[in-house]
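Not every chain of the complex is shown here; the ones you see sit where they belong.
The chains carry the letters A and B, assigned in the order they are written, with residues numbered from 1 in each.
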């Protein structure tokens, strides 16, 4: 398979996108939504970035590496914000973001 | 986890999106690209549909079920086209499309 070099990063990106989407929707159902507003914003950015990173890697795009470098930054920012909150969906999202950031940094190197 | 009911369908959609993106890029590198043109077109549609279906399920959207019903149709069309070709990427994509169509049909029911 042509994309073998990308496989673990694609998987990390797919996982992170789902974790971010789940976290965004769950944050919007919390009692104190205002406290989670920045989390929702970053979740949206991070989910979109991760989905597109996975697509570019699967398509072996010329721009996959540069995109992964930026994706890693968004993952770090989102993971840091999620790490401030105790909700289960935030903790899971923070873990997925960290794992994805590491994979994307490896890809971008 | 709130999205447990969706988990296997989300995973099938993520897998199918990667298979379709891989297939599209690989078709464009084939000697006889013309023969693969419809495959590329359907791969693009199917990858986009599957990525969005996964996002809507993860966000527990009100429209997730209706979207999955349409996604299943696109998966069936893409899998049928891929099934006409012998290339490894097409066979893998056809399998991923069929699996995803079945999951999406189950979700939409």
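What we mean here is this: a contact is a pair of C-beta atoms (placed from the backbone, for glycine too) under 8 Å apart; a residue touches a chain by one contact, two chains touch by 3 or more.
What you see is a predicted model, and the numbers here were worked out from it, not measured in a lab.
Whole-complex copy count, one sequence throughout, 2 copies displayed: 4.
As a convention for this text, only the chains that are shown with their structure count from here on.
Contact residues on chain A toward chain B in their complex (touch as defined above): 1-3, 10, 14, 17-18, 21-22, 24-26, 47, 51, 54-55, 58-61, 88-89, 92.
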